[in-house]
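For this view, one protein chain was removed and the others were kept in their places.
Chain nomenclature is as follows: A and B, assigned in order of appearance, with residue numbering initiated at 1 for each chain independently.
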Amino acid sequence: MSETPTLEVRNLQTHFFTREGVLKAVDDVSFTVRAGEIMGLVGESGSGKTVTGFSVLGLVDPPGRIVGGSILFKGEDLAHAGEERLRALRGSRIAMIFQDPMMTLNPVLRVDTQMTEAILAHEQVSERAARARAAAALAMVGIASPEERLLAYPHQFSGGMRQRVAIAIAMLHRPDLIIADEPTTALDVTIQGQILYEVQKLCRETGTALVWVTHDLTVVAGLADTVSVMYAGKIVEQGRVDDVLDRPLHPYTNGLLGSVPSRNRRGQKLRQIPGMTPSLLRLPQGCAFRSRCPRADQACTEMPALAELAPGHLARCVHPHLETAGA
Amino acid sequence: MLVFIIRRLLQSLLALAVMSLLVFVGVYLIGDPVAILASPDATEVDREQIARALGLDRPLWEQYAVFVGEALRGNFGKSFVFGQPAMGLIFERMGATVELALVATVVSILVGLPLGIYAGLRPDGIAGRSIMAGSILGFSLPTFWVGLMLIMIFAVQLGLLPASGRGQVGSFLGLHSSLFTLNGIVHLILPATTLALVRAATTIRLARAGVREVLHMDYVKFARAKGLPERRVIGVHVLKNIMIPIVTVTGLEIGSVIAFAVVTETIYAWPGMGKLLIDSIVNLDRPVVVAYLIVVLFILVMLNLIVDILYSVLDPRVRLGEQKG
Partner (left out) sequence: MSAARQDAAAATPAMRVETPLARFWSEFAESRLALFGLALLTLVALIALLAPLIAPQNPYDLNQLDIMDARLAPGEVSGDGRITYWLGTDGQGRDMLSAMMYGLRISLSVGALSAIFAMALGTIVGLVAAWLGGRWEAVIMRIVDIQLGFPAILVALILLSVLGQGVDKVLIALVIVQWAYFARTARGSALVERRREYIEAASCLDLSGPRIVLRHLLPNCLPPLIVIATIQVAEAIALEATLSFLGLGVPVTEPSLGMLIANGFNFLLSGYYWISVFPGLLLAVAIVAINLVGDQLRDVLNPRLRK
């Protein structure tokens, strides 16, 4: 494809310089998301998936810092862009939806304030025009009597409603890219389904590229086009969603899939990944997963490269599950 | 809202009644005023006469009953020393004290809030650390000593500012205050600064702690993710949240600022009710001490009420008894 991808992250490194040492939260991460495409960024807590998302927006809190790589947004490198340029892109061209809807809206500001300020930060329009657009955005995400709801405070909304408000805010400027950080994790399953459906619809209609950060593979299965699996700051597997979920190459992805309860395998024992995510400060030498991996041996003490083991399907493993991949 | 205020007012009246009993009994135990008022060579008969004139010969409960009866009619007894109504003496001097306390409170916020926010935004910078060290000094240094040092430097050594008295009082729209004359303002600078110091230090710490806590909140990050200018993120999203504890604490502490004015007024010979209290304690002038404490109690109770109402205005999550619209 000759068209410039919406987002192309190349060898991104975001490190946290703490007193205990340098924490490589994101270490050599690369992926590409095209317009209208949805990428699932999967990993356990602490795998660096959220920091990757914040890195794209330039919102990594100190002592964290982007130390290497590039973040090409429609060809423009954000990793080296100035704060003013990033601010202009944030909210207008690149939007973000957060994990916990109870915490993302400011409790002491009315919803109208929080929506119109987002419009006025990027466009010179009248207060009234901004209000009208805010109301329209609320209606779009399925909130009834939006004019009235604009006057409410966040605590007068339910969690699902608040997340809809957050999504409405993210969609205000019809952004080219949305980074959604586990936006449905804190919600009820029924609400989760509605929101997934609506976000997917909005992206398809507007051609917005979406990075959906999650630890939940079932969500990715129903939503995403491509998937990147992260472990301890590195991408361990990447490819089209069907390839990765049906024929996982990396033992970690395999383990994740095995630990998802499923209707089809009722009665069978759930598998689990033994051990815990290692601390980023005390990673084992070589492959970070090897202390928990059933396939690990001496060869794993050297970090394997991310290699294309099947067409469009990459994995970072010395002993990949090639037998299931049918390659 | 109205129901809430009425209920709170009733509670406050009850608290006032209980405290007035405590105050009365407490003050009753202070020394023997007759011994101070009577001349050293007074006879026993003279003393009894004085005691009777002041109503001190009657049992305590009777004195309290008389006190309450009179107090309800607005009469808090006459000063043993001045021979004037005690409450009148307090009211004469209350203006000066309240003025001093309010100016000090305003100054403390104007100074403390920006410094505290700055220190909260840059906790590890040299300026941030210096501000914090300064605030430790601010609430560590005893008020009276700071007052003495300010007098020594600005009044004695530099001769820039007056060291005592209230100066000229102007009046504007029926209000009397030294803020309306230049001479009055000049006289106000040192006492107000002295009194403001501790409050400013506390405001700095509250603001810094608040900023550090709020900065980590998701809603601040979300505000940034919306592309808001930093000015608005700090000035609206952070500020509105940290103002809740600051307003609450500052409001409640106005009472203690008025109490600490006792010290400041003594140092700067400020003609307020604090100075009157100290003089009355030394002279065992019970009615004035009681009247002062009743006034301070009333102010404290009112402040509590006002702060509660303000709190509900600032924090939409706490709408008092508001019906769902």
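Here is the rule we use: contacts are C-beta pairs under 8 Å (C-beta built on N, C-alpha and C of every residue); 3 or more make two chains touch, one makes a residue touch a chain.
All of these numbers come straight from a predicted model, not from anything done at the bench.
Peer 1: Which of A:T190, A:Q272 or A:Q298 sits in contact with the chain that's absent?
Peer 2: A:Q298
Peer 1: Which residue among B:L54, B:V81, B:I151 or B:L190 touches the omitted chain?
Peer 2: B:I151
Peer 1: Touching the hidden chain in the complete assembly: which of B:V66, B:L161, B:L179 or B:A259 does that?
Peer 2: In the complete complex, the chain left out is touched by residue B:A259.
Peer 1: Which residue numbers on subunit B touch the omitted chain?
Peer 2: Within subunit B, the residues that touch the unshown chain are 15, 18-19, 23, 26-27, 29-31, 129, 133, 136-137, 139-145, 148-149, 151-152, 156, 163, 255-256, 258-260, 262-263, 266-267, 277-278, 281-282, 289, 293, 296, 300, 304.
In this section, only the chains that are shown with their structure count from here on.
Peer 1: Between subunit A and subunit B, what is the separation of their C-alpha centroids in Å?
Peer 2: The answer is 53 Å.
Peer 1: Under the definition above, what is the set of subunit A residues touching subunit B in their complex?
Peer 2: Residues in contact with subunit B: 54, 57, 59, 61, 87-92, 95-96, 98-100, 103-110, 114, 117-118, 121-122, 153, 155, 166, 169.
Peer 1: In the complex formed with subunit A, which residues of subunit B make contact?
Peer 2: The touching residues are 216-229, 232, 236-237, 240-241, 244, 314-317.
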